[in-house]
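Of the protein chains in this complex, one is absent; all others appear in place.
Order of writing sets the labels: A, B and C. Residues in every chain begin at 1.
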Amino acid sequence: MLSTIATAAWSSPTIDYHALAPEMILGAGIVLLLLLDLFLSDARKWILTPVASFTLLGAFLPVLTLALNNAGTRQMFDGRYVIDDFSLVMKGMFLLAGYVVVLLAADYIREGDYYQGEFWFLMLSSIMGMVMMASSRDLISIFVSLEFLSIPAYMLAAWRKRDSRSNEAGIKYYLLGVFASAIMLYGMSLLYGITNSTKLTEIGASLGSNLTSIRALAVFFVVIGFAFKISAVPFHTWAPDTYQGAPTPVTAFLSVASKAAGFVALVTVVYVGFPGSHAVWQPVFWILSAATMTLGNVMALKQTSIVRMLAYSSIAQGGFILMPLAVAGETGVAESALRAVVTYLIVYAATNLGVFAVVMVVARKTRSGEISSYGGLFSYAPGIATLMTIFMASLAGIPPFGGWFGKFAAFQSLVSAGTTWAYVLAIIGGVNSVVAFGYYGSILREMWMRPVPDGDTSPVSVKSSLAVALGITGLATLLLGVLPGIVIHFGDIAGLAGAFGR
Amino acid sequence: MEVISNHNWALTVGTFLPLVGVLIMLFIPKAEEALIKSVAIATAIATLAVGIYTMVQFDFGNAGAMQFVAQHDWISVIKSSYYIGIDGISLPLYLLSMVITVLVMIYSWDHVPSPGNPKAFFILMLILQTGMAGTFIARDLILFFVFFELVLLPMYFMIGVWGGENRQYASLKFFLYTMFGSALMLVAFLALFFKTGAESFSIPFLIEQGMNISRTTQIWIFAGMFVGFAVKVPMFPFHTWLPDAHTQAPTQGSVILAAVLLKLGTYGFVRIAIPVLPEAAKAWAPYIGGLAVIGIIYGSLGCLAQTDMKRLIAFSSVAHMGFVMLGISTLTSFGMNAAMFGMVAHGLITGMLFFVAGSVKERYHTLEIKRISGMLLQMPKLGWILGFCAMASLGLPGLAGFWGEFPAILSAYQPAPGLSVNVFRTYMVIAAIGTVFAAGYLLWLFQRIAFGEPAAEFAAGHGHDEDIHDVNKFEWIAWTPLLIAIVVFGVYPQLMFKVLDPAVGVTLKAFGG
Amino acid sequence: MFVNQFLILAAVLFCIGVYGVIARKNAVLVLMSIELILNSVNINLLAFSMRNGSLDGHTFALYIIAIAAAEVGVGLAMVLLMYRNRRSIDLDELSEMKG
Partner (left out) sequence: MFAEATEVALKSGWFLEHAWVVPVIPALSFFLIIFFGKRMPKKGSEFGVASMLGSLVFAGGAAYQWIQRVNGAPEGAFVSPVVKTWTWWQNSGISFGIGQHVDGLTVAILLVVAFISTLVQIYSLEYLRGDRRYTHFFASLTLFSAGMLNMVVAENMIQLILGWEIMGLCSFLLIGHWWEEGANSRAALKAFFTTRTGDIGLLTGTAILFFSANEWTTKTLGVSGFSIRGLSSWALSGDPGHAAITMGAIALFIAAIGKSGQFPLHTWLPDAMAGPTPVSSLLHSSTMVVAGVFLVARLYPVFFKGMDILGGSANFIVVIGGITIVIAALLAFVQTDIKKVLAYSTVSQLGYMMMGLGAGAWLPAVFHIFTHAFFKACLFLGAGSISHSSSHHSFEMKKDMGGLRKFMPITFGTWIISTLALCGVFPFSGFFSKDEIIDNVGHNGYNVFMYVGLAGAFLTAAYMTRATYLTFFGQPRGASAGEHHEEESHDSHAAHDDHADHGHDAHDSHDAHASQGPHESGWLITVPLIILATLALSSGFLNALPFGEKFENFKKWVEPSAEVVNPTGIAYVVGGVGEARIASETPTDSTVEEGEAHSETPMAPTASGEDTYSSESGHSKSPCGTETPEQGVCAAPQLNHAPFKWSKAGMSMLIVLAGFLLSLFVCIQLYEKKNKKFVGLTERNKVLGFGYKLLVNKYYLDVLYEKIIVRSIAHPISAAVYWFNQKVLDGVINGAGTTAKGIAGWVYRNIDQRVVDGAVNGTGSVAQGAGSALRPVQSGKVNQYGALLFGAAAIGALVLVIVNT
């Protein structure tokens, strides 16, 4: 039998270079970084930062061109690698998010003398993994890009070598990550066994909508793998420790980009691979979503360290993003659910990166990660405080800042499903969004209403790169809130929902 | 709805002009306090000018119809549009919000509460102004929601930063309450949207489609909106945020809160909940009325229990809004008119009372009713103004308060067809009893604070003298318009009713008038 | 063909691996256990591939082996780092951050 396969004629696949341009540019950039790092003297390593950032922006250009000349969906490797609106939007998001992270990290890395070259190299590789993830439509490529984006992330988390916390963060992230992906792989292997294919479309076709226990098991295990990535309760345990231990820019990166990547994978798998078996994943997502936002919020209320609080907050946000998926299988909801997820991801990315930018700015001054260190920020750094207020309000979902629209879209798709469970989840979500203000508000309270803890009211100095980051994220947050139309336009991605054939 | 006036830019400008002012102020250094204040006040006055222009251009003969209508795409993908317009119901509140803002700012000229920082303070007030005005002109649920929420943060900071000892608790409570309400409200809006075929969020459209929804569904959707608006009103039992917020808020905050923010809730009922969901409104009316009268009695009792002047006034708001809600719950245009009038009257009067309370606090450094007395001897003008407001507030005929209160009671005698007459007549009697309580607590307050000899600790030569001075220039400027308005609307209520009446008639089409 | 035995074997390996991950305190052993799981997956894939007569399973397995190697590399590096920092590779000591 093997012989027959061996003798099968080899035909090289046609490659659409325009479609692959982003990945290629990234790859080129990565290589360039490696070489420069090899040959540059330490004094001139600063060049690496611009290289990294320009690589990302460069990779963003073809994404734009692809988006603009809408030649419809481009497929490669007989549909295993697809560039459609959805993947383009997400690629764009990953690249820009990556760019902002570079801005955040620039000074941090340089001052910390943390092996700049390797750092950028790993970060770009991880972003590359994400970019690939957005297009993967095959179990293998999904797995590969997943590891591609994870493994560098493990190392980035443990980046501060001599800091035992960073180390601990890395190991926890790593072990649990690998464990989860192992479980996921087991699920994938079952899937392959059932459907005799690794291509999502075929899997979707042959899975259909009739479920056996083994199929359910397979689907569930796969879902778990990504549930870990998006740190959904109860697969979230790594997140707080890792976020707290990892270097702040890395935390920002993990909490935004890699979470988003997890969602992308999840959406792809669910929409393309398991459209029929929503009987399995809908309840799973329902439970995950409810548990995630509730537990995330409740835990966040208790935190005193800002970063850890943000970790739980981002867990809770993940819960909100999951909400629409819990009803995505209902008639006619798929599209709005997908739109909601994407919109929310984009808004969340902009806001959360902004938050971390502020955190870094403040940490540079106060040298403390405690929430209490934000006391009286408004009195000596009104600008920063105002920005933070905007970000917090956005996370809490208060108009007119971006966040409200993300929540709105989520609620909208829930209500449009119109089932009792949908309404129940909507109510839970509503209550949670109120509880959430409990801790977002506590930061506002610190900044506006509390005195300066150590009475040091010297103005805060903002590094230019951070200033740029703040500018971008702040503007984006505001713009997304006032004119959400622009995102939602990108979010208009019927292509993927097509798999639902209903 | 067809565009009646070609001045439809007026509303947009009137709403967003304050934000322009904010932008300008952002670039003025903090130290330039006088400049900041004058820019802010100038902006507010300019806004008011636009508002007055709107009023002048307003076609009163056609007050029932939407005017200055402007409609543009906004978030096309969720079928929500930037759709604004103004009619007889919106106009008074729209203007009220502007007037109050101007007056409050003038008052703030030399009353910026600690910890100072007028820049932020005035900026917040301007943002508030935009939110309030926008809510009153929004014709699109999502737009309404956005404006409705927009007022939250500024008020949160006003209370939390410039408030009293217990401000942080109060502000957070205020915020969580309102947010909880609006979360459910949003869900209700969405449900409404989908039940009407997911075609549009525009209120007129929903009014046409709303009655096709099945009764039970309507009731559920209404429930969501009810919570959202009732918290804002606030109706018993959602009122507990109010006393804290009012007591802790700075004077300006209390005034704006009482004068305008509370009206957002009642306005929501009149503008959205009731016309869109007539069936549900019928089903809910008795309960709303019931809660309203409970609120009346309950608020009054609350007042009698208070030892703090400001808190007393705050509770009186609960009682007064009870009258408003009673009027609304009758679902008759008579009661609705009364309610609308009551809103504005309450805005003027209670706003004024809070101003006075603020000035009292500023002079005596306390609001404890026990400690203050003989104000008439030390500050006759302030004392008599307090007396005047108390009289107006307890619904003395010839002053604005009466025309909100009495017709509301009257209307309860004959609720809309389909509502239980006996129930509402009972409400009527209870409400009438409420008026007595009103007289009770207000005069009681006035008697103890204004009459008698000044308390020893504040008598001449006991340290506080320099603070204890009579009404000053800025206070006069800020108060006179309110006082005059109270008298004018009291003597000639027709001024407002002739604007409200047609609009209310249109609103209540579903109930046959 | 007799696929089931392979599947059972894979399942058993999987369980052993999971047990190892949960029960072992020694980081290296945990790594080993994870390897076990991965290999159980490989066995699954190969078995299915044989049954279905398609090469995808094999391809997948190859990828897994390759990436697993990389993973273990990173993993061991981290464990080494841990040993440097604390002179111990007992996972229970990794609980500075909690709550």
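Note that in this section a residue touches a chain if its C-beta (ideal position, glycine included) is under 8 Å from a C-beta of that chain, and two chains touch if they have at least 3 such contacts.
Everything quoted here is computed from the prediction, not taken from an experiment.
Colleague: Which of the chains on display does the removed chain touch in the whole complex?
Modeller: Counted over the whole complex, the chain not pictured touches A, B, C.
Colleague: Of the listed residues B:K173, B:H246 or B:K361, which contacts the missing chain in the full complex?
Modeller: Hidden-chain contact among the options goes to B:K173.
Colleague: Just one of B:V77, B:M211 or B:L301 touches the chain that is missing; which is it?
Modeller: From the options B:V77, B:M211 or B:L301, the contact with the absent chain belongs to B:L301.
Colleague: Quick one: which of A:A153, A:V280 or A:V341 touches the chain that's been left out?
Modeller: Once the missing chain is taken into account, the touching residue is A:V280.
Colleague: If the missing chain were put back, which residues of chain B would it touch?
Modeller: 173, 176-177, 237, 239-241, 298, 300-306, 332-334, 337-338, 374, 376-377, 391, 396-398, 402-403, 406-407, 409-410, 412-414, 428-429, 432-433, 435-437, 439-440, 443-444, 447, 450-453, 492-494, 497-498, 501, 504-505, 513
Colleague: List the chain A residues touching the unshown chain?
Modeller: Those residues of chain A that touch the unshown chain are 171-172, 175-176, 179-180, 183, 211-213, 215-217, 220-221, 224, 228, 234-235, 237-238, 240-241, 280, 284, 295, 297-302, 435, 438.
Colleague: Which parts of chain C are in contact with the chain that was left out?
Modeller: 18, 21-25, 30, 91-92, 94-99
By our rule, only the chains that are shown with their structure count from here on.
Colleague: In angstrom, rounded to a whole number, how far apart do the mean CA points of chain A and chain C lie?
Modeller: Averaging C-alpha atoms per chain gives centres 26 Å apart.
Colleague: Centre to centre, by mean C-alpha position, how many angstrom separate chain B and chain C?
Modeller: 65
Colleague: In chain C, what residues contact two or more other chains?
Modeller: Where chain C is concerned, no single residue meets two or more other chains.
Colleague: Residues of chain B touching chain A in their complex?
Modeller: Within the complex, chain B touches chain A at residues 30, 73-78, 115, 117, 120, 142, 145-146, 149-150, 152-153, 156-157, 160-161, 167-168, 171-172, 175-176, 179-180, 183-184, 186-187, 190-191, 193-194, 198.
Colleague: List the residues on chain C that touch chain A in their complex, please.
Modeller: The touching residues are 7, 10, 14, 17, 21, 27, 30-31, 34, 37-38, 40-41, 44-45, 47-49, 51-57, 59-60, 63-64, 67, 70-71, 74-75, 77-79, 81-82, 85-86, 91, 94-99.
Colleague: Quick check on the complex: what are the chain A residues that touch chain C?
Modeller: Counting only chain A, the residues touching chain C are 1, 5, 139-140, 143-144, 147, 151, 154-155, 158, 161-162, 164-165, 167-172, 174-175, 178-179, 182-183, 185-186, 188-190, 192-193, 196-198, 240-241, 244-245, 302, 308.
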